[in-house]
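Next up is a structure, given as structure tokens.
Removed from the display is one protein chain of the complex; every other protein chain stays in position.
So, chain A:
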Amino acid sequence: MQLIHCPWCGPREEVEFHYGGQAHIAYPEYPSALSDESWAHYVFFRDNTKGEFAERWSHSSGCRRWFNAVRDTRTYTFLKTYKIGEVAQ
């Protein structure tokens, strides 16, 4: 049971959190301007990185806030967590 550092609440047990997929995939500004292929990339395609990976997490059983994390997918180690809108230091 890992501890995940919620930027709002501090370290909490991982069962309080939900995973939200790859971070920093912005909703396209003009979806209608995209080709079917580009839109499909936004909807369905995500990286499957081995190593450091920026992810979204939600402290769903706690403060219910979304935040970002950088995690090493090889070791599960959380390298950093940061608030939405912030940049990983």
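In the analysis below, contacts are C-beta pairs under 8 Å (C-beta built on N, C-alpha and C of every residue); 3 or more make two chains touch, one makes a residue touch a chain; residues count from 1.
Here is the rule we go by: contacts and distances are computed from a predicted model.
Participant: With one chain of the assembly withheld, which option in "NADH-quinone oxidoreductase subunit D", "Glycine--tRNA ligase beta subunit", "2Fe-2S iron-sulfur cluster-binding protein" or "Dipeptide transport system permease protein DppC" matches that chain's UniProt protein name?
Facilitator: Of "NADH-quinone oxidoreductase subunit D", "Glycine--tRNA ligase beta subunit", "2Fe-2S iron-sulfur cluster-binding protein" or "Dipeptide transport system permease protein DppC", the absent chain's UniProt record names it "2Fe-2S iron-sulfur cluster-binding protein".
Participant: Quick one: say which of A:9, A:34, A:70 or A:88 touches the chain that got left out.
Facilitator: A:34
Participant: Spell out, residue by residue, where the missing chain touches chain A.
Facilitator: Output for chain A: 1-3, 20, 26-28, 30-32, 34, 36, 39-40, 42-44, 56, 58, 60, 64-66, 76, 84-85.
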